[in-house]
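The structure under discussion is supplied below as structure tokens; questions concerning it will follow.
As you look at this complex, bear in mind that one protein chain is not there, while each of the others sits in place.
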Amino acid sequence: MGMRIGQGFDSHAFKPGVPLVIGGLKIEHTEGLAGHSDGDVLLHAITDALLGAVSAGDIGTFFPPSDPRWKGADSSVFLETALEEVATAGYRIVNIDTVLVLMRPKIVPIAGEMRQRVADLLGVKPGDVGIKAKTPEGLNQDGVAVAYATVLLES
Amino acid sequence: MGMRIGQGFDSHAFKPGVPLVIGGLKIEHTEGLAGHSDGDVLLHAITDALLGAVSAGDIGTFFPPSDPRWKGADSSVFLETALEEVATAGYRIVNIDTVLVLMRPKIVPIAGEMRQRVADLLGVKPGDVGIKAKTPEGLNQDGVAVAYATVLLES
Partner (left out) sequence: MGMRIGQGFDSHAFKPGVPLVIGGLKIEHTEGLAGHSDGDVLLHAITDALLGAVSAGDIGTFFPPSDPRWKGADSSVFLETALEEVATAGYRIVNIDTVLVLMRPKIVPIAGEMRQRVADLLGVKPGDVGIKAKTPEGLNQDGVAVAYATVLLES
């Protein structure tokens, strides 16, 4: 049995007039995340963690932001590709942990639902997904959502 | 044997007139870290890494900052809860690594003592704890302490 580790990072600025989607979950909020795709900062970080764990490039290698095909794209499409790369390399997910850093909305009330949604998209149990959140204390980035993801794979 | 990975992030702004506590260590310094509890940015990141590794929520799930009980709280209480969650899930710590990003005070001279203190609080050997520090070059966050933690568990 072999194991592999991967990590991902992403950030997107909040922007009025667009829907907010985090972890594949549509969230009722006054603003959404700017981005060429649906701006799902959490799925992007997870996608990159999976790709990095099997040394398969990054989200920008597969889905260049310059490509009009990915305008407004559902980010679960990106995740699907990363899962295929992981499977092709002969690995499967042991567990994944994440942190969202954002001023609002509050994540605690929706963390359970987000965990279930991310687990469904990854094809793992909710107990193998960690969803955590922090406010960006002192960082002067209240208008941004940042996501970190780390993943452990085994063959 | 099963393994799990977890990660944590935290930030707190420096503030005059409060004691500085990092990694459970009282540090002689002109400022401390603002926060509802004692502001121990490192123990908060470690607590979240442990909780995330066993998919047990985050520090805010267990200890809402709105709850007056945790005002000025010793953050080792938060860590204790995370360790119980890890034990209940049937896991133990293999090793933990951390990074502090802060302009001052210098961490190198106290890193050994901090490592011992964190190891004691976690119930592991000092050799299973990494304490590292960086200054926030170019990031315009000299008045803030940021902490990252990553943890490997086994059953």
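As written, the chains take the letters A and B, and residue 1 is the first residue of each chain.
The definition used in the following text is that a residue touches a chain if its C-beta (ideal position, glycine included) is under 8 Å from a C-beta of that chain, and two chains touch if they have at least 3 such contacts.
Bear in mind that the values here come from a model prediction, so they are computed numbers and not experimental data.
Enquirer: For the chain that's not shown, point to the residue among A:20, A:51 or A:107 touching it.
Expert: The missing chain is touched by A:51.
Enquirer: I need the residue numbers on subunit A that touch the omitted chain, in ascending order.
Expert: 2-14, 34-35, 48-49, 51-55, 57-61, 64, 140-141, 143-144, 146, 150
Enquirer: What subunit B residues would touch the chain not displayed?
Expert: So the residues of subunit B touching the missing chain come out as 3, 5, 7, 94-99, 101, 108, 111, 115, 126-134, 136-140, 148, 150-152, 154.
Here is the rule we use: only the chains that are shown with their structure count from here on.
Enquirer: Measuring from the mean C-alpha position of subunit A to the mean C-alpha position of subunit B, what distance in angstrom results?
Expert: Each chain's C-alpha centroid was found; their separation is 24 Å.
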